[in-house]
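A single protein chain has been omitted from the complex, and every remaining protein chain is retained in its original position.
Right, chain A next:
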Amino acid sequence: MAEPAQADIKGWLAGLARTSQRWINATVVAGTLAGLATIVQMVLLAWLVYQGVIAGEPVSALTPWFLVLVGMLVVRAVCQGLQTRFAARCSEQVRRHARRQLNDHWQAAGPVALSEASAASLAREWLDHVEALHGYFARFLPQMILATVIPLMILALVFWLDWLAGIFLLLSAPLIPLFMALVGMGAEKVNQQHFETISRLSGQFLDKVRGLTTLQLFGQTAQASDTLYQRSDQYRRITMKTLKVAFLSSAVLEFFSSVAIAVIAIYIGFGLLGYITFGPSDQLTLFSGLLILLLAPEFFQPLRTLSQHYHDRAAALGAGAEILARLQEPVSGAGNVQAQTKPTATADTIALSGVSLRYSDSPPVFDQLNMQVKRGEVIALTGPSGGGKSSLLHLLAGFIRPDAGTISVFGQSAGSSPFGWLGQKGFWIQGSWADNLRLTSPDASDIAIENALRRVGLAELLDSREQGINSRIGEDAQGLSGGQARRLSLARIFLADHELVLLDEPTAGLDATSEICVLEALHKLSEAGKTVIFSTHHQALLALANRVLIVSGAEVRNA
């Protein structure tokens, strides 16, 4: 997979943000209101101190204002609570959206393209990578806006109170964007380093755990433990060297905010004493002075919060890169307009006309292929490996689309109505036998399920279980052998009763019992009048077919 450009990833994240813009806006509004409530709280606090200490108002006269202050605290708490609630809702929607995009891509790519990636890594994208988007949308994105809006509100108020103090504040955070970039660079470095170290450490640990049996066999576990310790310690020392520098950026933010508070406190103090003879300081009172002091830490707080959430951004960009790389993978045959035109052949045949197929730069798999199969025929496809047997089955299944030509399956385009498919690997899910069969035939009765299982020779296994078809497949912790799994897949085909059944090497690598079962099952299917097409080298299977076709050298011919 090609790594998508940084701009594309940001664009994709922005697109996701648009899908739940409503919740992001609500989060920002709640956050801004909480910020406003905080400002009002500080105003009231400073005013009350002024009234009590300087103006000498009695407590009883101030009590109503104390109640207003408590009310403001409640407003602030409610807004903060709502902010997290909305943020969680936003991330919920975004994750659902991203998962749907991946699902749609899987659907469009089809089983063949999908099988090129391991199921585990696809599942990781769908689960963990999407999960990694959470912090970005729930925390970082709203905080980006809040870290601009709230400091600006405070700055405006401070300027109104005392423009010189405002300038101190402004000077300490020269320009908010510049500051954010500074914080960002530092935080990004720290996070990158931290995650790299952890993943290396985990890698070393997992490597040893994975090979533990081997280490035990050679009696080398103690040495491995030493190596693990030394490697980890080495990583730690290297990481610490980088962090010494990287942490400086957050120290700079800390320094500016501390110095700003100190400078403001001393300036206001001297101003109140009347020692400062220039500027607006003769207008200062304990109210305005204390308020500026109380607001100063709140001015820096949103920036500090943002720097704490910076790793969310890095995580989202990393995860986004992998998800987007998957989404950008081309979908086969998407450009073939001809293949999408309505097939015209009759409802009783499967017809391929003028079908061409090639994979990237290799020689064509098929070139202008024409072929017809009548309803009820049993067709065996044979030929050298790599000759195109599987490709032909995939075309008939609609898993891949031809570069040119049309395929009509009983008057419809390939894959548009259900059919039976048996791949080289059987497939079963954790659950009962019945669950497994109802996966493809949800309405099947218990009796029908039992019959289908009996027809593929799984009766013996079934009878040995107390709960019959309702017993769990993996209950002996062994699961199914390859042959049993393939017979289970065959049982699904029997149960679903499809007109067309496609099988890719149905007997390859099977034990003798399973092989016989599959042969008998195929025979039963053909007797039932189904159209059966399979690829094989197996002599007994070839004998079962009405017609044997040799697929080789970009063409298909009768044997």
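Just so we're on the same page, a contact is a pair of C-beta atoms (placed from the backbone, for glycine too) under 8 Å apart; a residue touches a chain by one contact, two chains touch by 3 or more; residues count from 1.
The criterion applied here is as follows: contacts and distances are computed from a predicted model.
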Record-based protein name (UniProt) of the chain missing from this complex, from "cytochrome-c oxidase", "Thiol reductant ABC exporter subunit CydC", "Nucleotidyltransferase" or "DNA-binding NarL/FixJ family response regulator": "Thiol reductant ABC exporter subunit CydC"
Options A:D8, A:E92 or A:E329, residue touching the unrepresented chain: A:E92
Listed residues A:I266, A:A347, A:A459 or A:A540, member touching the removed chain: A:I266
Given A:D207, A:D348, A:D463 or A:E520, the one touching the chain that is not displayed: A:D207
Contact partner of the left-out chain, one of A:A14, A:L171, A:M240 or A:A559: A:M240
Residue in contact with the excluded chain [from A:V29, A:L73, A:V331 or A:L461]: A:L73
